[in-house]
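Here it is, the structure in full.
Of the protein chains in this complex, one is absent; all others appear in place.
Chain nomenclature is as follows: A and B, assigned in order of appearance, with residue numbering initiated at 1 for each chain independently.
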Amino acid sequence: MNELIPAFSFQRVFVEPWTQPGGGFIWIALMGFFVTAACGLVGNYLILRRMALVGDAISHSVLPGIVIAFLLAKSRNSMAMFVGALAAGGLTTVIIETIHKRSRVKQDAAIGIAFTSLFALGVILISLFASKVDLDQECVLYGEIAFVPLEEIVRIGGLGLGPLPVVRMAAVTLVVALLVILFYKELLVSSFDPALAVSLGINSSLVHYGLMAMLSVVVVSAFEAVGAILVVAMLILPGATASLLSQRLPLMLGLTVLHAALSAVLGLHLGVWLNCSIAGAMVVAGTGLFCLVWVAGLFKWYAVRSSNRVVGNKSGGGVSDLLNSST
Amino acid sequence: MADAPPLEIHDLTVAYHKKPVLWGVDLVVPPGKLVGIVGPNGAGKSTLIKAAMGLLPVSSGWVKVFGESVAKNFRRVGYVPQRESVDWDFPVSVMDVVLMGRYGKLGLLKRPTKDDHDKARECLDKVKMLPYANRQISNLSGGQQQRVFLARALAQESELYFMDEPFAGVDAATESAIIALLHELRAAGKTLLVVHHDLPTARNYFDMLLLLNMRVVAFGPTEEVFNYETLQKTYGGRLTILSEVAEAVRVKG
Partner (left out) sequence: MSRSANISSRTNRTIIRLLYLLSSIFYLLCAHSAHAARIGDISETTLWDQALRFFTFQDPSVRYALLGSMLLGISCGLLGSFLVVRKMALVGDALSHAVLPGVALGFLWNMSKDPVAIFIGATLAGLLGAGAVHLIKQTTRLKEDTALGLVLASFFAVGICMVTMIQRLPTGNKSGIDKFLFGQAAAIGASDVKLMAIVTGLAVVVIFAFYKEFLVTSFDAAFARAAGFPAQLIHYTLMLLLAFAVVIALQAVGVVLVSAMLITPAAAAYLLTDRMHRMLLLASLFGMFAGALGAFLSFLGNNLPTGPFMVLAATAVFGMAFFFGPRHGIVARWWRQRSRSARTQRENTLKSIYQVLEGREFQGEGASLRELAERRRETLEEVAQQAAALRAHGLATLHDDGNHVFLTPEGWQRACAIVRNHRLWELYLTHEARLAADHVHEDAEKIEHVLGEETVRELERRLAFAKTDPHGRAIPGLADAQRGTAPGPRDDLVGFGKRP
């Protein structure tokens, strides 16, 4: 057991990551933040639209797209990967819709069939062409965020910006944030009330497919760092935590970003301490934050419930008791 | 307790998410009556029968069925849920559904016997659905689905029946078939509580009416209860004050 959980040393866990020469951990933290923030922003809308599990499905099923793009482009060409992932994401949506509309299989089962099949196909392709693809099964599961600082540095006019994946992820996050701000009202209305959106002249299905495309792009750019499954947590956790704290969308979006920053930094320290997958640790940290908020809310929920019970126990109370308890 | 009324409800209050839907309902239903439960949307009609059968947690009050708690007497209670409450693509045949009415009497580990099959067939024949016995249930029209539900309730051979909107979305032929069946059941001494949404027909169909809008507005023989004043009370604007208070309770609570 002692071997499993390394001794805690404040110096090693909290100081060294930031003082280490080369600043590798800073890039990891930044990468974690950008991934979680971008996923969280998109995820908020998935939660609002009750499509959290569509996010789950898409994040699994982009895998064959990425692998085929790898095989065809014969390199880590990000453009090819984006195209492959978008195609796979689109295919998933089409398969789910086809199964659901053309047979009596319900939507939940259709989702389950579509994404597991595509994911299985992706894993098989990886195993068959292991020598040609710079990917392995573990990477698919939890990514290689620790290798991010080792990537080539992007330079613009001699000025080093940072490792390529971080710069790319930052750009994606920025674009997602911009889109969310620009199309705030369209996203809000079509998520809340599609019928109203149509009457206001907002093309709901366009917004839907736009959101799906955004989801695919976010998932694929996060893929190398956190893999295909942990990304589900990053899609759902920030939004779920935020929606426990606030019911107003702008505040929720802000809280999402805050949750992303906190879970990235805390997760980094946790991962360094336990010497485990840092991406996994970031999700665990995010889960911790969620539980904290949830438990705090639980106290309130319990208080309310027990006050309800007082009403129930008083015999002959009924209406008058309910009225009394409200005053 | 041979003389205990089929259904006695005392001061029943039910709340969803802190918002009361039924307030202080008192009710004693005499045996052998066909009772219609009428009220506007959201008046708690379905909630009342579900709470009476113990399907919902109640905030206060109690329910007795033939003098006992419903948990002890569930064999004497039959239920026809709303048609939309089930998935009609479910892989069962009409016969399977009706046989489910016999399940409650079978006990653990027992399979339906030939007698149960005969009984189910007899009930299907009563609602004129016997030719459809081996059909999958998704191949039925709305009225036929409702009749299958009725046959299942008949197969339960209960003494007190709760029916949730059996007339919703059925054709005229089915509607008159159902009402004939209800009269037949009443003649056999059963007690029936039927949630109904259509005021004009309510007057002709039922012996007694329960006018409900979060609480009992009126309950009694149809000719006594069915008048302008009580209906105005049930459907009119006077009770909005109650829902306002309910909302205040919810927000503050």
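Just so it is clear, a residue touches a chain if its C-beta (ideal position, glycine included) is under 8 Å from a C-beta of that chain, and two chains touch if they have at least 3 such contacts.
It should be emphasised that the depicted structure is a prediction, and the values quoted were computed from it without experimental measurement.
> Looking at B:Ala4, B:Leu55, B:Ala168 or B:Leu231, which residue reaches the missing chain?
That would be B:Leu55, which touches the missing chain.
> Determine and list the subunit A residues touching the chain excluded from the picture.
Against the missing chain, subunit A presents residues 1, 3-5, 47, 50-53, 55-56, 99, 102-106, 108-113, 116-117, 119-121, 123-124, 127-131, 137-138, 141-142, 229-230, 232-237, 239-240, 243-244, 247, 271, 274-277, 279-281, 283-284, 286-287, 290, 294, 297-298, 301.
> For subunit B, which residues lie in contact with the unshown chain of the complex?
On the side of subunit B, residues 50, 53-55, 71, 74-75, 77, 79, 81, 85-87, 90-93, 96-97, 100-101, 103-104, 106, 108-109, 111-112, 136, 152, 156, 162 touch the unshown chain.
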